[in-house]
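Apart from one protein chain that is not included, each protein chain of the complex appears where it belongs.
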């Protein structure tokens, strides 16, 4: 049992060593400097850092929040009709099914405002529109089968009379050819400015499982039936008059209607979902999205061609080609939701604390370079190890002034700036 | 050479001074406290921080990952046909080209389920639909050229017989006018619930150059030809029965088919692209996106008007106006991919290390306020500089307890809480 006891003692000793190894607590020895000046520099710098963290990071930037991007669905429904009676075309009544393309009402809809109509086109042959590259004298000028990318069809090799004075090469194409230079100078459907559009938008922030609609909960059906969006009086009404949209974007509807354009209806769903803020309403804004500058543009405005196909009683296909000018409205939904999250909070708090831990560096620097009693402080704070004599000597040099970040501070504040900083510090104190 | 030698000696001295300046290493003097209690508080707090970092930040939140948002392309193809034979309309056979709008199969497609058809409309004149604002006694009640935004056309100024009992103002419009109150109570294309849709979705995470398809690599063509999505038995099949989609969204297809609605097919591509996780499969979910609540709504359900244009043998344009009710399916693809990134790792590790460097502050606080031997510890740890006498005195006050963060700790834990904390600490230790 003696051996065993010795072993036990040994084990116990080892255990205790281990315990000491793990649980001995090592803490730095500190020196308290009873100087109001140094203390003030320390506290003031500390205050600045806390101010930045609380004021800027938390209040202004809300950096403690996790964020998510919006998912959105949009339904649009245009309402209105018009009657056109110009010299160019037959009188005609227009309703939604006539002027909205595509009809199904997604987040991008086009309202036709002007057009060049070429009715009764059939697959046949006709002389090209006259221009320098298509005019001809006789059939030799027209190469059969050739197709000019800027032309309207494939040459048949014949040279035909376009008018009594001009001869042009004949082409295979949908004839008669469209003459799109005859665009009405005043928009045909000028009345479109009074059409209205109902925009229904429902959004989701999937990370936070939040669903919202642009028809807010406090709005009732009867109000929705008669309201019209107005930034000051009806900011929550989802029904917009086209003219109003265009003028809020800083454009003139009648100007834009002639050659067309693209108008963005921008819905901003920036949300603060924290319970103490709970702010999540749509903000509407409007902006023209296409380029008006003619010098730096090609195919200005917005137009596209589409055709309605018919069959004549004898089975031949004819079509009415429409070059449609108008305004494409794009509903652009964007937004970011923020909600308190532990990870961003910890990261930002960590960064802030790091800066707090820089504060002593600044205070030490001020203490050891600017204070009148700096030599006294240095003597008590810094000990120099004399390796040869195995003794400690008090500090007698200026150059070692602080602990961790000296390399950094060093490169930021060269020593020549010492006077400036210390004088500034003095001023602050005497103040 | 004597001068030169002196200069060299001077230079050498300067150099050595410089070397010492740059390479002298300043390290804090420390005191080891052989107290298990203090050591335990220190280690335990350290353990909590490490636990948070490893457990929450790394495992739960994966904060070490860089993230990217998904780019997606969707193709949809509906299949199915139906035969309708109701008293309201002629018997008719319906296939995809008849009931899907638009036909090209993008990420939003509409399946027609109910409708009001107004055939044989022409540009002409007819009496308005009767309601209080359109009924008239004689021509004087109808102002020529006036158009009521809630009406259907421009008044001609005549008052005509709408029926044998009612007279209304005549309008220029597409006549006969649509009577959309005659909506069938049971959806016309009730059979649409058995239609299926094939959804092909290919995504990209551009930052990580990752491409994926919702048809997973292990799925072969023969399976794809006969499968149907089912959350439990066939979760990877990209073919969905419309009825199944609607019922998974918590709705009844036949109810929704009457007035229409919008249904979201949500594909979640949240991916963990790290090689030890490599998880990147689509998750399908379904949700109704429009508002069912009638009290807070306008134009409930989902419908739009479109027309098919015809020409009569004598060249007059006629159209069939269709007010189409149905379900718009929006394929909404979202997701975030995460992959190990050095910057977020360093930022989060940095924040964690900052909190680790707070641990001694806590341990110091406990040591200097709660421990029985706190005066002993204080005496050895903290030295007070007596500026007048140029001597150091040991600490004899309670109030200076720790180094860097005292201002912070201070504001968070007022001194009155000292007893509570220390008692708690005692309890933990005696436990």
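A and B label the chains in the order they appear, each numbered from 1.
Criterion: contacts are C-beta pairs under 8 Å (C-beta built on N, C-alpha and C of every residue); 3 or more make two chains touch, one makes a residue touch a chain.
What you are looking at is a predicted structure, and each value in this text was computed from that prediction instead of being measured.
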| task | Looking beyond the chains shown, say which of A:158, A:277 or A:332 touches the absent one. | result | A:332
| message | Of the residues B:55, B:206 or B:315, I need the one that contacts the missing chain. | response | B:206
| On chain A, residues whose C-beta touches the chain left out of the figure | 21, 24, 26-36, 38-40, 42-43, 52, 56-57, 61, 63, 69, 101-102, 108, 110, 123, 147, 149, 152-154, 172-174, 262, 264, 266, 268, 289-291, 294-299, 302, 304-307, 309-311, 313, 319, 321, 328, 330, 332, 334, 347-348, 350-355, 357-358, 360, 363-364, 367, 380-387, 390, 392, 395, 400, 403-405, 407-408
| task | Spell out the interface residues on chain B facing the chain that's missing from view. | result | 19-20, 22-35, 43, 46, 50, 69, 71, 73, 75, 77, 79-81, 83, 91-93, 95-98, 102-106, 194, 196, 198, 200, 202, 204, 206, 213, 215, 217, 219-221, 224-225, 308, 310, 312-313, 318, 342-343, 346-347, 349-351, 353-354, 356-357, 359-360, 373, 376-377, 380, 382-383, 399-400, 402-403, 406
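In this text, only the chains that are shown with their structure count from here on.
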| said: With centres defined as the mean C-alpha position, give me the chain A-chain B separation in Å. | reply: 16
